[in-house]
Every structure is written in C-alpha cells, then in structure tokens.
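The complex is shown incomplete by one protein chain, all other protein chains being positioned as in the whole.
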Amino acid sequence: MASQYPPSLRFRLPAFILFLEAAFILIFYFCFTYDHHKQHLQQHPTLYAAFQDVNVMVILGFSFLLAFLKRYGFSSTGFSLCLAALGVQWALIVNGFLFHFSDGAVEISLQSILEAVMTVTTMLISVGAVLGKVNLMQLIWMAMVELTIFAVNRWVAVSIMQITSHMSLMYVHLFGAYFGLMVSWILYHSSLSLRVEKESSKPTSDTFAMLGTLFLWMFWPSFNSVLITNTKEKWVAVCNTYLAIAASSIAAFSISVATSRNGKLKMAHIQNATLAGGVAVGFSASIIQHPWLAMTLGLAAGALSVLGFDFPKKCRDPAIGIHDTRGVHSMFGLPSFLGGIIYIILIVVNSWENPSLSGYSALIEIGALSLSMALGLIGGLITGFFLTFKCWKAPPVTKYFDDQAYWEFPNLAVGY
Amino acid sequence: MASQYPPSLRFRLPAFILFLEAAFILIFYFCFTYDHHKQHLQQHPTLYAAFQDVNVMVILGFSFLLAFLKRYGFSSTGFSLCLAALGVQWALIVNGFLFHFSDGAVEISLQSILEAVMTVTTMLISVGAVLGKVNLMQLIWMAMVELTIFAVNRWVAVSIMQITSHMSLMYVHLFGAYFGLMVSWILYHSSLSLRVEKESSKPTSDTFAMLGTLFLWMFWPSFNSVLITNTKEKWVAVCNTYLAIAASSIAAFSISVATSRNGKLKMAHIQNATLAGGVAVGFSASIIQHPWLAMTLGLAAGALSVLGFDFPKKCRDPAIGIHDTRGVHSMFGLPSFLGGIIYIILIVVNSWENPSLSGYSALIEIGALSLSMALGLIGGLITGFFLTFKCWKAPPVTKYFDDQAYWEFPNLAVGY
Partner (left out) sequence: MASQYPPSLRFRLPAFILFLEAAFILIFYFCFTYDHHKQHLQQHPTLYAAFQDVNVMVILGFSFLLAFLKRYGFSSTGFSLCLAALGVQWALIVNGFLFHFSDGAVEISLQSILEAVMTVTTMLISVGAVLGKVNLMQLIWMAMVELTIFAVNRWVAVSIMQITSHMSLMYVHLFGAYFGLMVSWILYHSSLSLRVEKESSKPTSDTFAMLGTLFLWMFWPSFNSVLITNTKEKWVAVCNTYLAIAASSIAAFSISVATSRNGKLKMAHIQNATLAGGVAVGFSASIIQHPWLAMTLGLAAGALSVLGFDFPKKCRDPAIGIHDTRGVHSMFGLPSFLGGIIYIILIVVNSWENPSLSGYSALIEIGALSLSMALGLIGGLITGFFLTFKCWKAPPVTKYFDDQAYWEFPNLAVGY
C-alpha cells in the first residue's frame, strides 16, 4: 500500500515554509542592513577560516552525525539542511533584535552570521533526541521556538549577568540536550519500545555517521575558540580542546570495550563519547592553564558519556519514558553539565588563589548554568506539549518505513 | 560475456593521456616560471584558506555531486579527478598565455592556480550533462576544447570589455551549463529514453551526492568572494552568498514537496536547487547592499531551479532531444541566467540613482552575458559534433553496466 498524505498536510507544509521565508525577507527588508564598520572588516580575514570550520560542523557534521539510522540517513541529512537554512535566518533575526538593534535598524556582519550558525547547533542537538518521532513541520516549529527561547536565555546572560557573548554560546549543548529530551518525553509513545528494529544502523550508515563525528572532532577547537578575542586565551582554548577531545576518545574506546558483553567496540559509543571532551571543556577552555587538567576533564567526560549512554537505556523506556534516538543526553547533556560544574569550581579556586578576583563571579556562573538548564527543561516541556496538537500530525500509515520511502515525512512513532 | 575493448582503444587512451602530460611539461619547461613578486607573496597567507575552500569544491564537491547514479558513482569520482588534474594544468597554460605572457615567459603563482581551479568548474559542470554518454577519451577532448574556448571568452571580457577578472570567472556556470547541453544534444541517441533504469540512484549513492552538495553549499561564499580585492565588497559578497544559498534551500524544499505527486521530497531537487542561490547571486554578490535582496534572489533562483528540473523532463526527450543526466540546466544554467539579468537590472538602477555612473556599463554587461551564452552554445555544438567521430567510440557491448564493471569506460548511450 502506497503511503499517502491527506491533501491538507501535503500543501500545508510547502505553503508554511514559503510563508516563513517570505516573512523573513520582509523583516530583513524593513530592519536589516549590512554593518560596514572598519573594525569588523579588519577582523574578517582571520575570522573567516574559523567561521568555515564552524559552518562545516553545523551544516555537515551534525547532519551526518544523525545519518546513523539505516532507513533514515537520507532524511536526516536533508532535514538537517532545511532546518539549518531556516534556523540561521531566524537566529539572525532574533539575535539581531535582541543584541544589535539601535535606531530602528539591525546591522549584521560576518560575525552575526557566525553567531547565528553557532546558535543553530542547539536546535540540531535537540533534533537528535526527537529524530524519527516527528515530521518536518513539527521540527520546524520546534526549531523556531527553541531558537527564540535560547536567544532570550543568551540575552539574559549577556545583558543582565554580564557574561561574554562567547561564553553564552557555550551553553548550546546543555540547552539543546535538555530541551530535546523534554520534547521527546512529551512525545513519548508506548509503541516506541517495540520497534527496536527500526533504530538499528548498518555499516554504511554508521560510516556516514563516523564521517560526521570526525568533522565535529577535528573542528571542535574552532568552535570553542572562534569568539574569544584575547589572543592568549584563544590559543590556549584551541590546545585545551584538542587535548580534551583526544583524551575523551581514549576513554570512549576503553570503556566501550570494557562494558560490552562480547568484547566488541560499540560504534554508537565511539560516535557519542569521542566528542564529550570537546563539549565538557567548552566552558573552561580559555581559563585552564595546564594541559593535564584539560586531558583529565576530557577523560572524565568521555567515561561519563559511555556509562551514561548504556545505563539509562536499560531502565529507560518503562520507567521514565524518554526515548532519546541519538543519545543526546550522554553525548551533550551529561558532558556539558560536568563541564559547567568544573568551570564553577575552577572559578572558585581561582578566586581563592587571587584574592583580587571577586568570588561573586562564581555565583553568576551558577546562575547562568541554572538558567540554561531551567529554560531548556521548561521550554522543551511547553514545546513538546504544543507539538502533540492534532493539526501537525501525519495520519498513521501501514508499512510506513519501506526502503523506497526514505524521503517521506518520517515519523518513527507511527506504528507499522 | 566479459566486456572487452579492441586493443586499439585500450592502448590509445593511456598513450594519449601520457602524451598530453608530456606536452604540458614541455610547455612549462619552455615558457613557465614562478612569480616571486613581493606583492603576490604578501597576499598568499590570506588567499590560501579561501583557495583551499575552492579546491575542495572543485576536487571533492563536484566529483561527489556526480556520484548520484547507483552504478556510476565510482567512475564519476575517478573521472572527475582525472579531468580536474588535467584541466588545471591546461587552464594554467591557456590562461598563462592569454593573461600573463610577457617577454617570452609566463609567471605563475598561487593566484594563477586558483584561477585555473575556478576555470575547471565550467568543465565539470558540462561533464554533469554528458555523464554516462561518453567515454573518458571523449571527456578529455571535451575538457581541453571547452577550457580553451572559455579562456578566450574571459580574455575578450577582461581585455576588451574591461570586466574584472573576478567577474569574468562568474560566467563559469552559465558557460559550462549551455556548453554541456549542446554537447549532449549532438550526442543524443534515440535509445536513451528507454534506459531510465540506469539513471536511478539509491540511498547510498544519493548520500554521497548529498555530501558533494553540502561541500559546495558551505564553500560557495568563498567561491563568490575569493578574487574580490576591495575589502568591503569582499565581505558583503560572503554574507550575500550565504543568505542567498540559505533562501534557495528553503525554496527547494518547499517547491519540491508541493510539486511531487505523493508529498515526498525528491532528492535530486534538493541536490540541485539548494545551490541555485549561490549561482544566481554570483554576479551581483559584491554590489547588493541589502540582505533582503540577496535572499529574494536566492528564493527565486531556488524556485526556478526546481520548476526547471521537472518541467522539461516531461516533454524533453521526444521533442527537443537533449538528455541532461545531472540536470545542469536547472542547476546552473537557469539560475546563472537569472543572476545575469538581475545583475544588469541592478547596474541600470544604480546608474539611475547615481547620475555620475555611466549607463554604458550596463551595455557592457549585456554584451558579456551574451558573449558567454553564445560561445557556450556554439562551442558546445562544435565540440559535440567533433565527439561523434567514430575514432573515439567504444564499440557497443552487450551487458555493459553490470555491477562488477563499475570501472570500465562508462558509456550509457550504448545499448544493453
């Protein structure tokens, strides 16, 4: 039986996407101009190479990371591109109004696009948690709401808590992971636990996912350092990130073999946990002064990520009821939380060692971490509830996922 | 039955390739030296990162973009590398004699190699139109002739029409698309319409093609800006290209779902039309002053590209008789033509607003666009006719395309 959509949804989706783009263009028409200030133009040549690294991470790395499902690789790369293209424009608008609005106009530059691209990361992380349980229309709504809440989060952090713009963007992993998990919790469906077969990968799809992982691995130092303006801190952040991510890879390989039943490496562990070091060291990359500290943090994050991947899987579905397709909790949530805690500890230790520094800043960081966590959790809950409305849903279709149908609206939650 | 070539062709191809390379080396021996002028050396560090972006687009992006055919992905990546390696050397020679020849010698530098790599794009676009209908020997001849005609085209534009070198290279898409279409028209074969099965893709080959698409998508801003020397114009071109290509992706997704019979996204649409924005904005990227204009142009180009992909397919084969394997007309031809028209309109509008600017420059641009179009069409016709000569042809072989035979001379036009 061929899969068919009711005409209403078939035309609603393209009309909705076109309407969004038209709205974006109108907003740009009325409020956005290019920023030609000299100090920005001078930074661009050195900024551009790192901008492209981050761009590769977001457009290619995250979309291929999601390509691991054997019947879904294709949709995930396509949907990621669509979401990223929409998301960057929406993030430019929201960030523009919150951070660069003056005299009725918003001035944007390469730096604005870079910040928008980094912001989009948070949404792509959430997509990893809900992958296969929602259709493209639900994903687009989720993306818009999430990027708005995250921009408000950043605005509070930067404008009220006086946190640097670079640091406010390091919360993308924490926010995205918990937002996605909450959406996934609300969308939880009792039939999910039965369809494990659909979640399996195959060597080809896993090699594509490995390609995504490697691009994220290689360019993570750029992500953690591109917005740092102090030269010395910038290069320390690059080196710390490289060492942390190398150490977390070692942890991933070691713990994966140790915890498996038959001595095999588990590919999902490698894809997830090798990146944990980069996530964990994000907050403190510029203030860690000793290579060994970055390596220890990376090792701990990698170990935590592998253990966190397997532990909840066993007791998850019946008890808590959160289905986490890509394992974003262990990949981004736990390492980021660990990194945030370590960062606060480092600030406390620093203020003990240098009495001139105010201990007050540790409180600020605790506040910023809690704020991101709280907004991620609450925002995800509300968004998930919003996505359960009937109007977005594709009707249940028999034999939804046949091999030929790999470019339909995927909707893993709908039964066979 | 094993596929066999007559010994004449088997030895003619390697001998021909080696002869070409020997001839290149002799030409370099007599006429080429490195350019050690200080002003070039100083530009190189900032040029190099963007050079590598363009290099990735040409060597990896275009070759994987052509990897979408399920029985052909391998040959297309291999042949593209061979053609690119030969093409860059030939383009260096032709460009060298036309642009950098003085006192009996040609001085080359990193900038020369960059221009040669960008020139090779035009040939790889044409390859997309004739893919599977010609063998490697025919492809090499086509590449040599095409690069020569395009270099003459550029020389007329730069030396006589006083167009900048950057702008003259933006015609690669237009020229390549129409050149390839004309070659394909001449090589048209009535049996083509019957073998639709061979043209199909499969998820793995399409994911490889998506990889090529994403690399082109990400580095298109580098392509449209690398040769611009004015700092302000350079960074405006980067931002405009990014926004245009994001908007054209949205158009591709929306129109693809709207025009499909069953509400599925069509992978070929996504691969083709997401890039249309980058192509269309190429000409005017440095003079568009408002983000919304770049986005609108990208949206229009993406929509045009999807519609142009499907419309002719239905009425194409019997009526016009052009078989366009990769869909280069909708991917590069139409968006580039649209971009050229918009560029001329922008120049006319600018000269109205600033009476100091001469309206004469619009005429020049109309002339340059017509010249590229005319040379592409006429050059393609002549080259196509030239390629129909018996001497290049592989004999018709039964069961040519079996799965094991993926590294033979592919020749989709020869029957089963």
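As written, the chains take the letters A and B, and residue 1 is the first residue of each chain.
We adopt the following convention: contacts are C-beta pairs under 8 Å (C-beta built on N, C-alpha and C of every residue); 3 or more make two chains touch, one makes a residue touch a chain.
Keep in mind it's a predicted model, so treat the numbers as computed, not measured.
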item: Contacting the left-out chain in the complete assembly, out of A:274, A:305 or A:372; value: A:274
item: Touch with the omitted chain, as defined above, among B:86, B:252 or B:369; value: B:86
item: Sole contact to the chain not displayed, among A:292, A:352 or A:385; value: A:292
item: Where the unshown chain meets subunit A, residue by residue; value: 46, 49-50, 53, 203-204, 206-207, 210-211, 214-215, 217-219, 222, 231-232, 234-236, 238-239, 242-243, 245-247, 249-251, 253-255, 257-258, 262-267, 270, 274, 289-292, 295-296, 299
item: Residues belonging to subunit B that touch the chain removed from view; value: 2-5, 9-11, 13-15, 17-18, 20-21, 24-26, 28-29, 32-34, 36, 41, 44-45, 48-49, 52, 55-56, 59-60, 63-64, 67, 73-74, 77-78, 81-82, 85-86, 88-89, 108-110, 113, 204, 208, 211, 403, 405-409
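One rule holds in what follows: only the chains that are shown with their structure count from here on.
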item: Mean-CA-position distance for subunit B and subunit A (Å); value: 35
